[in-house]
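For reference, the structure is listed below as structure tokens.
For this view, one protein chain was removed and the others were kept in their places.
Coming up: chain A.
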């Protein structure tokens, strides 16, 4: 497989941004018919290497050879024309255009000079069927969840007849089923001789699909290895540059019993809350210090439940009580005033303010809660921001850098900090570890445990079932926009059992609700 000549060779690549050396003398090769994983911590330079290749940024130094020619693309369009098809880390589709239009934008099939719309829709449908996705291709992309949007972006990329396919964290918000589907197609394309560059923070995925691994650390090349010769522990060590005592197991710490937590009035209690088209009526109680996990497949209504708790969407029916008193959560301001925080899964559309600095992004929610007249004193801002830059190891540790210049994972950490700063009583985390490297992921999981031990309630959503199981005291299972089961996360509950509940929707054992 790798005895042929590389289709892509990057040699001695360097790229600096003001004050940041993102890549320094990096070599990278890609062979036809291989899946090559590019690994590294948040901010290691993975996305930058990809953007330098596809011409989003110019390079400072280095040579890129594609096929037999030296290339320097002026932008993604030109790169795609030359056979390098890319899905960038942040889904960038046109939200107002339909799914079909997004897939064929810039290369619409034509008939008699005009766009052949019926053909566009037909081919879009066929493509998505290949990815096992059955959606209305005429609906605007913005009406679908982030995961679906990610699938649409992937569909667009694989439809181009490419020699090189680049996927920058394509699986970050996908569930196991979709990942499986994507891998099937990746294998198929690989067998057709296409070279695939794949970035992810999920190690298990790397070992399932990648033939070779290139590791970056701090913008420099650590090495290139055949997957079979690099055991997982060694890979992690190469990525973070030290061994993994951070990843000590969390379960081993003693945690308060659910029974003790559930004494007294719950912090939030919702009953028969519903929103037409989003979630069927559900009831859920969350006590102080409790971590409640939401499990379910893509589109099962997890995010919708979270949004109702925060007032991001308005519920049609149902009652809410906060600390035993009837309350209303009709908009985010009300929710925040009750001590609820919400970290959205869609950091680009609903999270970061790209122009503002790291500092401003972090203090935004706290400042909004204080009102604009009572500006947080600069000294206090510095204290808070420094504290969380350290606690979450945000890099570069420069509070005055516009947040858009941070790597994806670091942006995610800034958002988390925004809510931690407000010291909420209930923190809703929708895919908080999306795009975060393994070291930081363990840190964040530890943080969730610490916070809940300190009395904060957490509603935790993750596509990774293991993560939900590890952190939650109890798990609410979603299926087809319905909450089908409440499970107490004791010794009898494991991934298989949750999967079974998700699949069948039956509540074999009713737990304390």
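Definition applied: a contact is a pair of C-beta atoms (placed from the backbone, for glycine too) under 8 Å apart; a residue touches a chain by one contact, two chains touch by 3 or more; residues count from 1.
Throughout what follows, contacts and distances are computed from a predicted model.
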Checklist entry - UniProt name of the unshown chain, from "3-phenylpropionate/trans-cinnamate dioxygenase ferredoxin subunit", "Simple sugar transport system permease protein", "NADH-quinone oxidoreductase subunit D" or "Deferrochelatase"? => result "Simple sugar transport system permease protein"
Checklist entry - Out of A:350, A:453 or A:482, which is the one that touches the chain we can't see? => result A:350
Checklist entry - Which is it among A:104, A:309, A:342 or A:388 that touches the chain not included here? => result A:342
Next on the checklist: Of the residues A:71, A:369, A:447 or A:499, I need the one that contacts the missing chain.
Outcome noted: A:369
Item to check | Touch residues of chain A, complete complex, unshown partner | outcome: 16-21, 47, 51, 55-58, 60, 74-77, 88-90, 92, 310, 312, 332-333, 336, 342, 344, 348-356, 360, 364-365, 367-370, 372-376, 402, 404-408, 411, 418
